[in-house]
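And now, subunit A:
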Amino acid sequence: MFPILSVIVLAPLAGAAAILLLSGLHIIGKENQAAPRAIALASTVISFLGSIWVAWEFYQYGGGGILFEEPLSWAGRGGQWLAGLGASYHLGVNGISASMVLLSGILGFVAVIASWNIKERMREYFTLVLVALCGVFGVFATLDLFFFFLFYEMASIPMYFLVGMWGSSRKDEQRTVTREYAAMKLLLYLQLGGAMILVGALGMYFGSSARSFDMTLLARENFPVELQRWLFPLLFLGFGIEAGFWPFHTWLPDGHSAAPTALSMLLAGVLLKMGGYGMVRVAMDLLPDGAAWWLGGGGTILSKVFIFCALINILYGALCAMHQKDIKYIIAYSSISHMGIVTLGFASRGVTGINGAVFQMFSHGVITALLFALAGLIYEKSHTRDITQHGGLAARMPILAVFFYLGGLATLGLPGMSGFVAEFLVFLGAFPMYKYVTLAAITGLVLTATYILRAGEKIFLGPLNTKYEAIGDVMGIEKVHLYTLTFFVILFGLFPTLLINLSNPAVTPLAQKLGGLLP
Partner candidate 1 sequence: MTDFLLYKLSHVGLDHVLLMGALLFSIGLYGVLTRRNAIAVLMAVELLFNAVNINLVAFSRYITPSLMTGQIFALFIIAVAAAEAAVGIALILCLYRHRRSVYVDEADELQW
Partner candidate 2 sequence: MSNLTALSLELITALAALLFLIADAMLPKEKRGYLGYGCIAFLGLLMFGALTMGGPETLSAFGGRIVLDPLALFFKQLSIAIVFLVALLSVDVMKKLPDGHGEFYPILLFILTGMMLLAGATEFVTIFIAIELISIPSYVLAGYHKHVFKSSEAGMKYFILGAFSSALLLYGMSLVYGATGSTQLSEISTALQKLPLESPVSSGFGALLFVGLVLMMAGFGFKIAAVPFHLWAPDVYEGAPSPVTAFLSVGPKAAGIAVIIRVFLLFLEPIQHHWAHLFVILAALSMVLGNLLAIPQRNLKRMLAYSGIAQIGYVLVGLVAATNLESPGGTAQLGISSAMFYMAAYVATNLAAFSVVVVFSCLLGKEEISDLKGLSRLYPGISFCMLIALLSLAGVPPLAGFMGKFYLFSAAWSAGFHWLVGLGVLCSVISLYYYFMVIRTMYFEESPIELKLSLTWPQKLALGVTTLSILFIGIYPSCISTVTLEAARLFLP
């Protein structure tokens, strides 16, 4: 069989290697902008097309199993890669991972387009972006926990450099955040999460009878309930840190806002999703008894903690977003709020809720990327991210304004857009389990409407700020990623079954294991 997953995962890495090699041989000079860009574009397009193919094949297959499995012979099962260590290069996707691979494919492609105008240190920039993308694809495609961790690090370490080197600092009356500070904070938080994941993985490895990191083997393992009960929060929180889990969310607004546009898109679009994906695919799938106990089934106050945090995520994120003036901070806090909805969906343990959460991960990835892309474009043109400094820009940049409102309305859950389906499913799934929490969370939607409309109004409506008489609209290549992202937002809004049919067969057995509600 054609190793499509390897191609998807390794294409960005090959691109990165090509850029490094060519610049090492002085074929690509320091000033050469086109070549690194072209290589990056080519490799992400390969991954993008590959991911569409994977998702489509999966859609047609429609089962709960794992497709495209690739245990390579040189590594071997339980192989000799590190002598005496049960780690192997083992790829394969189930429904949840297939949708995440598709998401990464889309975002990888648009991130390169959004980086089109990077001028400084092109070669390093694209190398790092491609390495990070390889990590992201790897996380979603691998079936081996050890490689999962490896790819996780590959995705998160380059972020430090990208934020620190190409990022921007913020200095206004609300806060001063240098890009170096933001990069370090992001690094430390992500690595703290990574450390917890590593410990959790070791715990599972040594708790298993197979002594393997293979997730297919670990899923069959019946871990003792006590072990599950203390490994689960470790893993769930480790992934949660990456998904902006309150109270470990503070890296997120700073990191996302300091990052260059394309990176904000990647961070919010896929890096947060790695956290969410890990929560469901690793923590909940491999440790179902622990998950059931910690997510509401334990009957003690401890088993309410995660749900409580999810609610705080939703409300606190929305309230903070309302208070911000910096447009990137608004979007970042809205991410915190929306990732809370994902956690709530997982915590419902039911088929509908988890499906909704997976859908929300996808939808939020696309929508936030769109919003960050727009924020980047606005900043590029007006040179400020403070929404109060703008005003009436719709007159000068109508296309951008339209896209902004499309994205904004999708965020606040307008029917017909992907955001609506996702949130609706989550609340539908969560309501029977936690009535009051769900009701409280729904009020978060009202807050979302408030901050999105407020931002739109400050930037685009009202009288035109005289500073921006000469400002121009988006044009040329800048439109490509806007169209691409909007296309997917509306596509999955109108045809949600495309995505739900992917995840549903994988979610149903999971919900059964978790003892949640079945449809």
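Brief remarks on what is shown
Here is the rule we use: a residue touches a chain if its C-beta (ideal position, glycine included) is under 8 Å from a C-beta of that chain, and two chains touch if they have at least 3 such contacts; residues count from 1.
How these were chosen: all candidates are chains of the complex that A comes from, given by their letters.
Treat the numbers as computed from the prediction; the structure is a model and nothing was measured.
Note on subunit A: across 1 or 2, the candidate touching it in the complex is 2; the others do not touch it there. Of all the residues in subunit A, the ones that touch candidate 2 in their complex are 80-85, 146, 149-150, 153-154, 157, 160-161, 164-165, 179-180, 183-184, 187-188, 191-192, 195-196, 198-199, 202-203, 205-206.
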